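The structure follows.
All protein chains but one are shown in place.
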Amino acid sequence: MKTRKIRMGMVGGGKDAFIGAVHRIAANIDGQIELCCGALSINPEIAKESGEMLFLPEDRTYLTFQEMIENESKMPADKRIDFVTIVTPNFAHFAPAMMALENGFNVVIEKPIALSLDEAKQLQKKVEETGLVLCLTHTYSGYPMVKQARQMVKDGKLGAIRKVMVEYPQGWLSTLTEREGNAQAAWRTDPTKSGKSGCMGDIGTHAAQLAEYISGLKISKLCADLNIVVTGRALDDDGNVLLRFDNGASGVLSASQVAAGEENALKIRVYGEKGGLEWHQQEPNTLLVKWLNEPTQIYRAGQAYLSDIAKHNLRVPGGHPEGYLEAFANIYKNFALTVSAKIHGTEPTEAMLDFPRVEDGVRGMAFIDNVVASSQSDQKWFDFNI
Amino acid sequence: MKTRKIRMGMVGGGKDAFIGAVHRIAANIDGQIELCCGALSINPEIAKESGEMLFLPEDRTYLTFQEMIENESKMPADKRIDFVTIVTPNFAHFAPAMMALENGFNVVIEKPIALSLDEAKQLQKKVEETGLVLCLTHTYSGYPMVKQARQMVKDGKLGAIRKVMVEYPQGWLSTLTEREGNAQAAWRTDPTKSGKSGCMGDIGTHAAQLAEYISGLKISKLCADLNIVVTGRALDDDGNVLLRFDNGASGVLSASQVAAGEENALKIRVYGEKGGLEWHQQEPNTLLVKWLNEPTQIYRAGQAYLSDIAKHNLRVPGGHPEGYLEAFANIYKNFALTVSAKIHGTEPTEAMLDFPRVEDGVRGMAFIDNVVASSQSDQKWFDFNI
Amino acid sequence: MKTRKIRMGMVGGGKDAFIGAVHRIAANIDGQIELCCGALSINPEIAKESGEMLFLPEDRTYLTFQEMIENESKMPADKRIDFVTIVTPNFAHFAPAMMALENGFNVVIEKPIALSLDEAKQLQKKVEETGLVLCLTHTYSGYPMVKQARQMVKDGKLGAIRKVMVEYPQGWLSTLTEREGNAQAAWRTDPTKSGKSGCMGDIGTHAAQLAEYISGLKISKLCADLNIVVTGRALDDDGNVLLRFDNGASGVLSASQVAAGEENALKIRVYGEKGGLEWHQQEPNTLLVKWLNEPTQIYRAGQAYLSDIAKHNLRVPGGHPEGYLEAFANIYKNFALTVSAKIHGTEPTEAMLDFPRVEDGVRGMAFIDNVVASSQSDQKWFDFNI
Partner (left out) sequence: MKTRKIRMGMVGGGKDAFIGAVHRIAANIDGQIELCCGALSINPEIAKESGEMLFLPEDRTYLTFQEMIENESKMPADKRIDFVTIVTPNFAHFAPAMMALENGFNVVIEKPIALSLDEAKQLQKKVEETGLVLCLTHTYSGYPMVKQARQMVKDGKLGAIRKVMVEYPQGWLSTLTEREGNAQAAWRTDPTKSGKSGCMGDIGTHAAQLAEYISGLKISKLCADLNIVVTGRALDDDGNVLLRFDNGASGVLSASQVAAGEENALKIRVYGEKGGLEWHQQEPNTLLVKWLNEPTQIYRAGQAYLSDIAKHNLRVPGGHPEGYLEAFANIYKNFALTVSAKIHGTEPTEAMLDFPRVEDGVRGMAFIDNVVASSQSDQKWFDFNI
């Protein structure tokens, strides 16, 4: 069947932004998506320069998301974008996402999905009403070896899950860098732009999503200890959380942005009755598979013995490392395949549908609410309320 | 100065025991200690065979610790043992230790020091009264790179400590192996022999001692979640504890004996304002030293750039791995040097005195009491009471 | 300055080919290159399907490279491709490359550049005559940490280089898989398609190029031992080579395709008077930097302390692993920037010009000639003749 590329419009991501560039690379990698327009910056000069840098036509280099969505809505079907990707700071997620959905556009959105649980629930309602697709870029669940891990748990290879340990140490906020011109740090540590949590909102949500994604379990209770370690900071930059999952398994989630000397050291271990799994984001092509009375096995990306779902998310043979950008690209690829299937009237496969979406966004916002509330309380265990 | 070997008598450690053999190797390594007698087993046959295996004279192969201590007390000074080493299960620590102290013998004792905090305090009082030396074999603090880590923290290399993460996953109790003839498992999971905690008593105490030893901080508050994971077991086999240290630093201690596929994976990370340290017991000759804006350094055992205290506890040059038995031997060596100094009327150096002792034993028992109480309570934070 | 995307036409790389897909991803990643046409397969059905899969217009989906180059030559300047990328097996490199150059197209070509040293020299001559750019995809020199290593050697950080150890073990040809329908294996082990060497041509050339690239030295003598390990194979599948470099340094190059259980384990170590470097392709974001009397340092991709040339070839911050596809993309990016500079009449920077080219191709073919001759001789040392 002859198909076409899926057309993307971007909100945010002007020339000096970090995550916007990542989204564009992720969308480029598999050659299925075409960047057609953007509201890349509200600064007209930056918007213009960014548009040129990205080879966008002048008349589709917009200044605001409103302008973009309005204009694109009026374009003919064979030119109009298929989805809007939103790469602004948290406080600027909700409005463009809602407007996009209301105008019939699918949406890709950075995590956390919004500034509050309430906003997240409104988006969820709108997605359900419209039948459109909202994809949330929890990048780490896009790694092939994470999918391999999830599949092995699902297949019962480990037996019942007993313990989950997930940690996410970073060190880049060890000093008050938000006061020294670090734009990334500035908005992330500002409650009006980032929401009610810093570290837990920014990276704790990734850790929680990963733990649930791999284990197939849901967090049912938690006991949180959030800290503001660097004097003068407005939001938590460190935290540790005891977890209970819905099957009774226990867990620990530890996240920090003041773990001096760490980069982006997300790591997860899942232990079951028969064995355990260990995965490190910084060496993502390896999955350690541990057994009770047999040697630990090193599962490696690109190998024939992997599950179909892992292979679906791989591009090159073993020993040719894929990384963060490919994990990100997997989310875009599966989203694009799903959108393409809808456009061409076919049914997306289970593998295509395997990307995070609005439900993950709602759980993420609930996680933030719950850890913040727990941390402020003298009560030991908090139910995970949504 | 002409000196002599220090003379040891052993309680427990008959021919099939695990930890007794380890103690003997540790005592042998540096050639400073002589095993002279033993009450190795209360089974006469095993006692006899064990004595022969160890080349002990028949008349110093005792059946009970009482017999041993009584007889040895009456021996001439140039033949009598200098210390008693106690390698029995927890419930059989207190009586021989107390009797040894009362009869003027120094003591080496396996951790945890006793069955209860009260016993530990009685031993502490007796040590203070007699001026004798009681050494507690918290092996892991005997590793040279652990001592290097402690020294670097003490020297302020990391700035103020902000976070301590210590974990001790093992997998050997993943099944109900105590019902299948595993003698090590049987007593460790039996409250009458092991005390009020299983996993936390057996290995959680090591983790807590290591965290305090390296960081130079004291745990001041905790919030514990202990679990009995394997159905039918009488004591906790898993647990996670949120920590607060006396300088305000936060921490997480996680220990498990049901982390299927793990061996003895004690690991600690300490983060300060300027950098972080990471040490894994299973690769003990490496200490990762992390910095805010510079490359991580790999400190290695046996290198000239290490601190004096690390070098004092090393035997061979870099690249010739020392291990668990040498760490254990460091505790015996320093204990023996201290005892020898007392015998020969000299002053032990600070390096000689650097081994765990009765105070560590008391803190260890208090740790057990506190985590058990915390785990059973709905209150979030517990003060670390002694 | 307003610029445009660089336009690419591909020879080979139909839908089931491996390396063609890799080239397309590499060209896609940075959004600077547009695939405009292809002679993807000489099988009309595959050509058509491949063209559709890649969203190519029907009239630019060609059957032969001749047709493609002829037609594209006649297109208007604002539509015509800027370069031809050649991803066919070795025997089919020369003809399209030569024709492309003769018709004014720049060229990207898989390594080894041709079937013989003579062909390589003809291409070199043509490149010199035309002033066009020929880029050879020695992927591994595209890794940022490889560039960091090269820069540190160039800056004299290690002092004079004394020894280079490079190894490239793979295991995928451990059985006679070329007889079992493995298309990749079939042409690579066929002298008429692959040339006079198997393993040394396929991966030994990568190892040699990497050794020279990082060390800044040239191989001046060698002593080779090539082997056909699997019975029934026509070309070497394993080999070890003693090296001498032009400054007198010694070296070892070992490559194998029968190292059972290995993936793509290219690794290089370079030792100088003051220190050493170690880099593994399978963990490409780490460069170990070793010093005489100080701790080894772990240099990591994405960090501020790296050299400008490393940073120029990075896309994301530390701890977000980039991999093989990004290394490949760096070659395309720098090639495209160089071509773009020529198109827009500006001077490419040194960083843009840092990609392998026709001279590397000639040296690669000479390497093959020399190791094959050396292996067949009783003479110990062979001069590296070109």
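Details
Each chain gets a letter, A, B and C, in the order it is written, and its residues are counted from 1.
We take it that a residue touches a chain if its C-beta (ideal position, glycine included) is under 8 Å from a C-beta of that chain, and two chains touch if they have at least 3 such contacts.
Remember, it's a predicted structure, so these values are computed and weren't measured experimentally.
The undisplayed chain touches these shown chains across the complete complex, A, B, C. Checked against the full complex, the candidates C:70, C:273, C:308 or C:383 give a single residue touching the omitted chain, namely C:273. Residue B:325 is the one among B:46, B:75, B:325 or B:386 that touches the chain not shown. Per the touch definition above, the residue from C:48, C:80 or C:163 contacting the chain not shown is C:163.
Of the candidate positions C:186, C:252, C:351 or C:373, contact with the hidden chain is made by C:252.
Although one chain is not displayed, its contacts with chain C can still be listed: residues 158, 162-163, 165, 167, 169, 171, 174-175, 223, 225, 227, 229, 238, 240, 242, 250-252, 254, 256, 258-262, 269, 271-276, 289-292, 296, 377-381.
On the side of chain A, touch with the chain left out of the figure occurs at residues 289, 293-300, 303-305. Within the complete assembly, residues 2-5, 18, 21-22, 24-25, 28-31, 35, 52, 54-55, 170, 262-265, 281-285, 300, 302, 315-326 of chain B touch the chain that is not shown.
By our rule, only the chains that are shown with their structure count from here on.
Distance from the centre of chain C peaks at B, each centre being the average of the chain's Cα atoms. The centroid of the Cα atoms in chain A and the matching centroid in chain B are 44 Å apart.
One inter-chain figure worth recording: chain A and chain C are separated by 34 Å, centre to centre, where each centre is the mean of the chain's CA atoms.
Mean C-alpha positions place chain B and chain C at a centre distance of 55 Å.
Contact with two or more other chains is made by residues 262 of chain A.
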